[in-house]
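One structure, as structure tokens, below. Some questions next.
With one protein chain held back, the other chains of the complex are shown just where they sit.
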Amino acid sequence: MSSTFGTVFRVSTFGESHCKGVGAIVDGCPPRLPLTEADIQPQLDRRRPGQSSVSTPRQESDTVTILSGTENGITLGTPIGLFVPNQDQRPGDYKEMSNIPRPSHADYTYQMKYGIRASSGGGRSSARETIGRVAAGAIAEKWLRLNHSVEIVAWVSAVGALEAPEIDASAISRADVDATIIRCPHAETAARMIDAVKAAREAGDSLGGIVTCVCRNVPPGLGEPVFDKLEAKLAHAMLSLPATKGFEIGSGFAGVRMPGSAHNDPFIRKGDRLGTRTNYSGGIQGGISNGEPILFRVAFKPPATISKPQATADFNGREAVLEAKGRHDPCVVNRAIPIVEAMAALVLMDAALIQRTRA
Amino acid sequence: MSSTFGTVFRVSTFGESHCKGVGAIVDGCPPRLPLTEADIQPQLDRRRPGQSSVSTPRQESDTVTILSGTENGITLGTPIGLFVPNQDQRPGDYKEMSNIPRPSHADYTYQMKYGIRASSGGGRSSARETIGRVAAGAIAEKWLRLNHSVEIVAWVSAVGALEAPEIDASAISRADVDATIIRCPHAETAARMIDAVKAAREAGDSLGGIVTCVCRNVPPGLGEPVFDKLEAKLAHAMLSLPATKGFEIGSGFAGVRMPGSAHNDPFIRKGDRLGTRTNYSGGIQGGISNGEPILFRVAFKPPATISKPQATADFNGREAVLEAKGRHDPCVVNRAIPIVEAMAALVLMDAALIQRTRA
Amino acid sequence: MSSTFGTVFRVSTFGESHCKGVGAIVDGCPPRLPLTEADIQPQLDRRRPGQSSVSTPRQESDTVTILSGTENGITLGTPIGLFVPNQDQRPGDYKEMSNIPRPSHADYTYQMKYGIRASSGGGRSSARETIGRVAAGAIAEKWLRLNHSVEIVAWVSAVGALEAPEIDASAISRADVDATIIRCPHAETAARMIDAVKAAREAGDSLGGIVTCVCRNVPPGLGEPVFDKLEAKLAHAMLSLPATKGFEIGSGFAGVRMPGSAHNDPFIRKGDRLGTRTNYSGGIQGGISNGEPILFRVAFKPPATISKPQATADFNGREAVLEAKGRHDPCVVNRAIPIVEAMAALVLMDAALIQRTRA
Partner (left out) sequence: MSSTFGTVFRVSTFGESHCKGVGAIVDGCPPRLPLTEADIQPQLDRRRPGQSSVSTPRQESDTVTILSGTENGITLGTPIGLFVPNQDQRPGDYKEMSNIPRPSHADYTYQMKYGIRASSGGGRSSARETIGRVAAGAIAEKWLRLNHSVEIVAWVSAVGALEAPEIDASAISRADVDATIIRCPHAETAARMIDAVKAAREAGDSLGGIVTCVCRNVPPGLGEPVFDKLEAKLAHAMLSLPATKGFEIGSGFAGVRMPGSAHNDPFIRKGDRLGTRTNYSGGIQGGISNGEPILFRVAFKPPATISKPQATADFNGREAVLEAKGRHDPCVVNRAIPIVEAMAALVLMDAALIQRTRA
């Protein structure tokens, strides 16, 4: 389905770097939800470039307009059109790359798939595509918050080899996360991460990282058994983000090393419902939410566009050296925070609406 | 979409442990593909229980019948019905569990989702559900092999804390994998894994593991940008398997620790096409296959059903001790091999057919 | 999506005349619905061949088995597998036709589409394919009846040039319809229709007809604006039946001749809701049900398979005379009654479940 995500709450995005703008249509949003641009802009602001010294200096205000689907600040149940115009384009930045596909970027594969590609390079693989996702996610989040008190918080838990100590996922807030520009809530590690990113930029290089995300107050029963398990949809959502290389839920890869007797989450009474003593399951069992916090981690590779010269080949297979110009992020995880949150919200929202048809 | 997977090559599965049987409908298979049960049975045989001393002693022959969609051993382009009857049911095995949800199993969440659940326990979360996937995957594999020489090989790379040294993904064959009953192609590690699994069974416990998979000769251009990136579909497919907790492609979580200058895969000429010198991308760039081997890893938790007594709670929140009866796998990764291969085949097949509409 | 129908309540069918059997998977059926084969068989019995002197003498009992998705006569919320074995196959009947495509049948177009076709002729265009639809429709109908008191009744309103006078759609029952073998509730016209069908069979010819259908007690609010208007889904469903050539809702083609001032349905109070004085809208306005009876008509052409010799051409374009053997229906509308009802039920069921996500 390419540029559409979701079954009942459906988001379709459009737009590239070089064109008039980017946006999305959100179809299937329940009616009578209070909604204005002010509900959406904050997450776009957390995503936009030029926020801090660890991000690209590209300046785009990324101001969203709701084109349709609301009246007097209330949703009508009809498709919500969302649009953000492009501003700070410098097509000249990309000239160099027209004959040499950027290593580990999408230039080569787009050319192979379509027999053509946007002059600006990545086309739809541009990070700007995620604007539509973040805008749509903000709508989903508002509905989930009003209807189920769902809270979604993501943070940076690793940059390069620097890993933060474990954070208390039951308490962390977005304010905690935004306390540092790198969005790692452990202040000391954050300081070292910022230094590392600055050093990478100085060196014309880039760094990867890990984003951890918790979804609290997700009602039990969301997710479909078999192919559309809730963790499968989350994995799909996260690996659909540019630069991601891995996803794990609950105990994840580390859980492999535990015996079943230690890994199993025993049930205990929690108020008027069953809960679990531990949460190695990460809030999902058999593909269905169990009411415990949903916890997952996403690996982001170091961004492919670096200014260091790279020995590679041009489209004709001739050896070439690429020196990328342009203004790029030396590390993307801090700007990825609202994007991860948005994708989690889209998955939960769709599952919550579908569950209404299953009960 | 719950029990359906794929857009153009679509697989719908049905069946639980307690009912007449399990199966699938494969819709969208191209016509004129030679196909009989003999193309499908081998992968079912690799999946079925009772194969070896490291698996459940349940005995089911899992013999598949093609119900429709072929004539004279050739596909007609119409839906292919597949059916495997259930045989070795012992409903008594599950009585114990009717009041006590098994920890980290699906009993509780099914009850919360549907307000009912199968007496046999897991219902669709049963491993038997994967029979339909394996049968469908075998059809996809045959088409991919005949049309693109695609080779898909998965193997066990870790059991519990035991990890095999890196295997040469460019050369490994299914015969190599099946050389040991644990399906780890590194003989020495395999021997230790087998011992570990047997010890876990003796202890009434279970072990997790990691399955690594390579897909060779995948043509460049498969996968859709944005939401249906090829790695996103693979992640979705793998996390839809019972007991999976993580997915990583190419460099995965380890890639986080590399600087971009080391992580980028420089282009080089490979015969008449562009290839890459390294393959940290895992064969996919910008969501689209680049012609290099696709390499991914899937984490499986230790199976939830163990015979050791477990202190937990019953559905009413009262403390209880569960002693599960029944015949269960102390470790699932060896039987998961053909299932992982099948899901990879389903993703690639659907992407290959969709690409015909994009070019 | 070829052999799958529906978004949330999804039916996938499989099977041809020549193979082991036909069936369907029903996914998305709500849990806790009482359901056994006895709920499904009656509509299959109304559909099966050999019921009366106006149908094909082919004898097939068409006995359905529920393969999965229920336990102790209750749905589990998991996919419901349905299977009906094929019995009365006489492949010899089709030999004649291997070189000469039957005029107005699917032999030629299947060959053009797939480069192959089933030896039995029509393949999936066989009327046997509708068995899966009828079985699935019976499940939808039961849910609609229990949850919304929906009543769906179809009847034959025309055979060839014979048209029944207008029937009172607010009162007609299936018993009224089944009072005659031709299923036209106007006894006198029914008698003439039966004579006409017998005469057509004597002549080796066939007759078309019209099926009218009413759906009572459909709650207001079903159907999606824009592309999935309720009448659009009904039209899709009906035109997906073999041999259909037209669909009209409410005033239909005749409504074209009325001025708006006469055609508009004025609102009046009906108990605690708004109703309309007339019902030229056919129970749907702006694509959404308004609570009035949904009324539509479906045109069926005369069956293409006739035993009269036909001057036509073979696959190579050479002139040829086709004399079809086999046992065929001289008119299909009486057997189409439960099929039309089933498709209506599938559309309403899906819309009812989707509406739960919209409200």
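Labels for the chains are A, B and C, by order of writing; each one numbers its residues from 1.
Methods note: a contact is a pair of C-beta atoms (placed from the backbone, for glycine too) under 8 Å apart; a residue touches a chain by one contact, two chains touch by 3 or more.
Keep in mind the model is a prediction, meaning the values are calculated, not measured.
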Absent-chain contact - pick from A:I80, A:L241 or A:A345: A:I80
Touch with the omitted chain, as defined above, among A:L67, A:L146, A:A199 or A:A311: A:L67
Of C:G50, C:P85 or C:G287, the one touching the omitted chain in the full complex: C:G287
From A:R58, A:R117 or A:H263, residue that would touch the chain that is not displayed: A:R117
Touching residues (missing chain, whole complex) on subunit C: 1-5, 7, 13, 101, 103-106, 108-110, 112-115, 122-125, 129, 158, 160-161, 200, 203-210, 220-229, 231-240, 242, 244-253, 255-261, 263-269, 274, 276, 280-282, 284-291, 299-306, 308, 310-313, 315, 317-318, 355, 358-359
Contact set of subunit B toward the excluded chain (per top definition): 7-9, 28, 30-31, 77-78, 225, 353-354, 356-359
Subunit A residues touching the omitted chain (full complex): 1-4, 10, 12-16, 18-23, 25, 27-28, 31-32, 65-71, 74, 76-81, 83, 113-119, 123-124
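Going forward, only the chains that are shown with their structure count from here on.
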Most remote chain, CA-based centroid, reference being subunit B: C
Approximate Å spacing (C-alpha centroids) for the pair subunit A, subunit B: 26
Subunit A and subunit C: spacing of chain centres that average the CA atoms, whole Å: 46
Between subunit C and subunit B, distance of the C-alpha-averaged centres to the nearest whole Å: 39
Set of subunit C residues in contact with two or more other chains: 28, 31, 77-78
